[in-house]
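Here's the structure we're looking at; comments come further down.
A single protein chain has been omitted from the complex, and every remaining protein chain is retained in its original position.
Let's look at chain A:
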Amino acid sequence: MISEERVAELIRTSVDAIPVKAPPPATLRARAAARRRRGPERAARMWPVALAAAAVATVLAATVALPGPSTAPGEESTTYRLPRVLAGAAGVTTTVAQDPPGRAIALFAQGGHYIVLATDGVTYRRFDDQNGAALLSPDGLTVVLTNPSRTTEQADVVDLRTGQAQRYSFEPPLALRPLAWSPDNRRVAFATQATATEKGAGPAGVSVLDLDTRRFVQVADPRPDTGNGLVQAAFAATGSAVLASAGAEDGCTLRLYQVDPPKPAEPVTVNGPVERCREVVTLGLNTLSTSLLIAAGERYGNIWRLNFRGDWLGQNGAVPSSMPLSSGDRLLGWNGGDGVYLTLGNGVAEFSLTGNGFDRMLSFPTGSDGLTDFQFATDLVPESTVFDVDAGGWPWSLRRTAAVAFLLLVAAANVLVLRRARTRRAYG
């Protein structure tokens, strides 16, 4: 074994044999001085950094100023706009939870999801829940979500300004189908079943959830022998009473239930909204006047005629005459005056009750057979205007993601440029 000392000696000998010719030190000092003088030139080589800083500033500015209406989370449009043609699911860019749309003017179901349209008329947001039921509040700020196909002990109420759902619990478990919001946006009426039936058909009770007190009160028991009809309900103008039908029932009997304070049901008989009425399939109350009732009746969801009744609360003045409808048309609500909003074929129209015909307000997108359960925020629509609007701007989350991705690309490009520049300098 060679000793450590011998190895050290060999190393020294070997290394000493390496010829080294030192340049004059003045040469290196001159290089140092020249490098110092090149300070400004080196500063000029900082252009990639300056470029990156400029890119960051540009992206940040663009993030805020991209064209299109503002879609910051929960931000509301100050005017209410409806598109002449609804974009439908094609306009959806993200979910309510990710980018709250703020106050919404409409809600509909398409492609297995409920979609809200913000009051700017261009911002569409999707709810993640599928196979449920949703109901938009009259002021457009809240959506109640339930799943009528299974029993549960809770109902979710989503605030569209925050995208957050508030959970309301009750007992015992029930299958819930939302029927109507009170005009003051405080209460929601549900059809309730102890055992869920297909599409909620058959006998069902009516319960009311008070969002302020969180009380969930059953105001009407399920009525037997009401066939497979669907229970319907509408709130009186004060929000303290619910008018409900019990499903398929001869004579189309309507009953009035006091919610605040609870009172026994007061039956209000409607003498047949249509001839041989068996089932009230759409029910609406004029929420501005306490006097006018809409009851549209026929079986199996087919409405052929809108009927107006005003005698149940002492109607004064003329009751509008019946209005013929086509199969599939639905009542969306009152326009705050002498008209109603109805789905009409592949769109929505405003009907005058004084015989002045109708105006088509918006059309569903072409090929939108799957668009169902269209709803309006009925407080907002009378104040809205119909526009030919372009698609909405990027949602806030996409803007952020795009900005971050772009910044990363810029940073990576700068790192590459700087490394290549250094390599070039290192190897002359």
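Everything that follows uses one rule, which is that a contact is a pair of C-beta atoms (placed from the backbone, for glycine too) under 8 Å apart; a residue touches a chain by one contact, two chains touch by 3 or more; residues count from 1.
Basically, contacts and distances are computed from a predicted model.
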{"item": "Listed names \"ABC transporter permease\", \"RNA polymerase sigma factor, sigma-70 family\", \"Histidine kinase\" or \"Succinate dehydrogenase hydrophobic membrane anchor subunit\", matching UniProt entry of the absent chain", "value": "\"RNA polymerase sigma factor, sigma-70 family\""}
{"item": "Among A:23, A:172 or A:357, residue touching the chain not depicted", "value": "A:23"}
{"item": "Interface with the unshown chain - residue positions in chain A", "value": "1-2, 4, 7-8, 10-15, 17-20, 22-23, 25, 28-29, 31-32, 35-36, 423, 426"}
